[in-house]
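The block underneath contains the structure these notes are about, expressed in structure tokens.
With one protein chain removed, the remaining protein chains of the complex are shown where they sit.
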Amino acid sequence: MECGDPVEQVSLRPGMSVDQLMRELARAGAYNGGALARAADIYERMLTDDKTVKFFGLAGAMVPAGMGGIVGDLLSRGYIDVLVSTGANLTHDMIEALGCRHYHGSAFCSDIELRQDEINRIYDVFLPNDAFVVFENFIQDSLASLDPGRSYPIRELLTILGQRLDRGILSTAAAKGVPVYCPAVADSMIGLQCWLYSQSGKISVDAFSDMKELIDRCFSAEKAGALLIGGGVPKNFILQSMLMTPQGFTYAIQLTGDRPDLGGLSGATLDEARSWGKITEDAQAVTVYGDATITLPMLVAAVLERIAR
Amino acid sequence: MECGDPVEQVSLRPGMSVDQLMRELARAGAYNGGALARAADIYERMLTDDKTVKFFGLAGAMVPAGMGGIVGDLLSRGYIDVLVSTGANLTHDMIEALGCRHYHGSAFCSDIELRQDEINRIYDVFLPNDAFVVFENFIQDSLASLDPGRSYPIRELLTILGQRLDRGILSTAAAKGVPVYCPAVADSMIGLQCWLYSQSGKISVDAFSDMKELIDRCFSAEKAGALLIGGGVPKNFILQSMLMTPQGFTYAIQLTGDRPDLGGLSGATLDEARSWGKITEDAQAVTVYGDATITLPMLVAAVLERIAR
Amino acid sequence: MECGDPVEQVSLRPGMSVDQLMRELARAGAYNGGALARAADIYERMLTDDKTVKFFGLAGAMVPAGMGGIVGDLLSRGYIDVLVSTGANLTHDMIEALGCRHYHGSAFCSDIELRQDEINRIYDVFLPNDAFVVFENFIQDSLASLDPGRSYPIRELLTILGQRLDRGILSTAAAKGVPVYCPAVADSMIGLQCWLYSQSGKISVDAFSDMKELIDRCFSAEKAGALLIGGGVPKNFILQSMLMTPQGFTYAIQLTGDRPDLGGLSGATLDEARSWGKITEDAQAVTVYGDATITLPMLVAAVLERIAR
Partner (left out) sequence: MECGDPVEQVSLRPGMSVDQLMRELARAGAYNGGALARAADIYERMLTDDKTVKFFGLAGAMVPAGMGGIVGDLLSRGYIDVLVSTGANLTHDMIEALGCRHYHGSAFCSDIELRQDEINRIYDVFLPNDAFVVFENFIQDSLASLDPGRSYPIRELLTILGQRLDRGILSTAAAKGVPVYCPAVADSMIGLQCWLYSQSGKISVDAFSDMKELIDRCFSAEKAGALLIGGGVPKNFILQSMLMTPQGFTYAIQLTGDRPDLGGLSGATLDEARSWGKITEDAQAVTVYGDATITLPMLVAAVLERIAR
């Protein structure tokens, strides 16, 4: 066995930039700090590789925690070609785009009192029920504008919603022509609103029709790269999309708080994905374990700094 | 503040039954051991309450780990009224029902060698690629039997698949008339097979049409209870299904390896669900943190022992 | 790469014994359930191997959670030859032996109210301050009985305390002649009491003198095995004790809630210990990730059942 470079003790300087800090983590090179630094190197290569189709997987309650701004920014800058999200993140994105807000709260409080005060809790974030009234009006109006005689792919439904908004993830994606996939859309407030609409109106959304478009995109991609926030449906849906093509992902980064020994896909290592052929045998891949509300801003700030140079 | 009962030091006896051990954990009453004992009490009450519709959420790679046998058993005994699963668990269930096997493997091995030997890894479980050939034949045959002029709800598609098998979760659910919901079915090998079929044939599966059936069931339920294995789509889909009704879940148990401080729904406490009204203010609810390959068998073995008495 | 045995779907029977359940986990063989089953096999071999010196490492707040009863039972049955503990576990063991109790409480309550009510919290266990008054009297009396002209090894101090009690871990260890080591004894209420005593009296306890006795025991051991609950000082102190001998541990089991990717010793795999020579290259070793308030009772109940046969 060979030793690599020596571990350099981290040296901090007041006023250093995020990428200067990231380069210190690279020189130290250990544990998740080292993994985050490797993620920055891979993400820099991925974003500057013109031949690579760039996937972004968005799971976990990231928008209520203010991470939606980063996703919107990456979309604006052209650094996301395909976005796969949970329905919840898109719901909260629409809520913010409609002018409602999430609020700083506490994780240690009485949920019964919150219930009585009509405030919903997401760990230490509070969201008043009012927001869902605004959301309901928006969705019901939007659904009423659809052609009741057509079956819509989920992606198209989300594009239509995005076109009716003027900021946020869905809006920016629609403006940039970036497809947003959400295979589990039924499992969200969007799904509940569609059910509500179907009580009086007619709506038809196909569960599988997005797959053709996505897999065609995969077939035509020279190379593919993925930044995966959390696990869940977005991670698997992105990784499985390449299974039908002769190749796998060339770049893959996951920022997750899960752990591998429980066997679930969310915490599975990217090496495990090599055995399935989801990522290539020689893919540049790294998993950073930790809270993405810390690792995602650090990663993106450092890489934007490198690219802007 | 008041102290409860004293902690009793655990006393083990050779040959004791699983429920005897569970009762020792109840007397100790601390940390996740205590939570598991409370889960047994709640699950016993839930299963013996005739007025309660019993939901079961199945996330995580449970079937490859041999936990599918427990789900099938609970279905056979009439202890599951509504099952919500990830697509992956249903895929692996069909693979086993078709006579293919998962194998003991290792989490510490070369995934590149595995790839070359056509073996897929799920942590320390191995699954040879052959299984997917058998699976493909089964699904393609099944899809060819569908009426190309109809749009199928996902639940109905899964019932049809279950009727064509003679053991396992889907088969038992179909035989017992228990609906199986899988809102993210596109995000699984089932989804990929449907895409494959659609290359030459025609298939239409609606993303939302299951919701009416499910929410009607929720409206008609006098009480509802849920046992949630892992988080992900099954947990949220079950909990949100009661949001449209005037009541929430009366009993709720989750066995999860996640953690609450990351904000994601998978690790969220059930107290958080009270703020949303997903569970009632006075619901009997408990979260047991740990690997469900340990906590699920203990929980079910103990409760079956109590009920059999 | 080779596949092992097929994964058998778990089959539960009402009234089954703990070891019957463990054997189902062995047949499933996956994730931490499989690891726990392998731990049972290793622990059975370790306990029935007459040539093996049996170490037990006790970290985490196990006594307040009722797990002290299991340690006392293993001591009584002769299944522990060397015990290494945190000071906190020994403190809580003495508190229980002196007739004070820990109580069922709640992890979600006002710690400020608890403080005002003079109740100390250990996650969801409550311990009234009164207990520490009883404890103080006991320790101060015990220290007054020591010879002020001597320097005591920590082990001897703990034996003396154990001899003055009639139940619990320290008492049973003293009665059976099993040494209890606690290298970080200063880091506990025992340490604070010794400081208090030294305000007026004289006490001298040597930090290193236990090591000779322990390492001599290691040198003379034909084989060694370790069951490690949690990490911390007990895990490292046990594993490092063999570093000075030509051999390492032949059997090693750790039950821990930590994770390896943070780099700390508490979550480190036992494979990592092979690189240091702490365990032998071909040691039978397994780590079970999870809460020891579940895994320890299951492990010991299953193995006692096997041995009793």
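When the chains are written out, they are named A, B and C in that same order, and each has its own residue count from 1.
We adopt the following convention: a contact is a pair of C-beta atoms (placed from the backbone, for glycine too) under 8 Å apart; a residue touches a chain by one contact, two chains touch by 3 or more.
The structure presented is a predicted model; accordingly, all values stated were derived computationally and were not measured.
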Hidden-chain contact residue, picked from the options A:His102, A:Arg155, A:Lys235 or A:Lys278: A:His102
Identified contact with the non-displayed chain, of C:Val7, C:Val71 or C:Ile154: C:Ile154
Touching residues on subunit B - with respect to the absent chain: 30-32, 35, 108, 259, 261-263, 289
Hidden partner interface residues of subunit C, rising order: 59-61, 64-65, 88, 107, 111-112, 114-115, 119-125, 151, 154, 183-189, 191-192, 194-196, 198, 203-212, 215, 230, 232-233, 236-237, 240, 243-244, 257-268, 271-277, 281, 291-293
Touch list for subunit A against the chain that is not drawn: 1, 3-19, 21, 24-25, 27-34, 36, 63-70, 72-73, 96, 101-105, 108-110, 113-114, 117, 119, 122-126, 128, 271, 289-291, 293-295, 297-298, 300-301, 304-305, 307-308
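We adopt the following convention: only the chains that are shown with their structure count from here on.
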Where subunit B touches two or more other chains at once, by residue number: 64-65, 114, 119, 122-125, 271, 291, 293
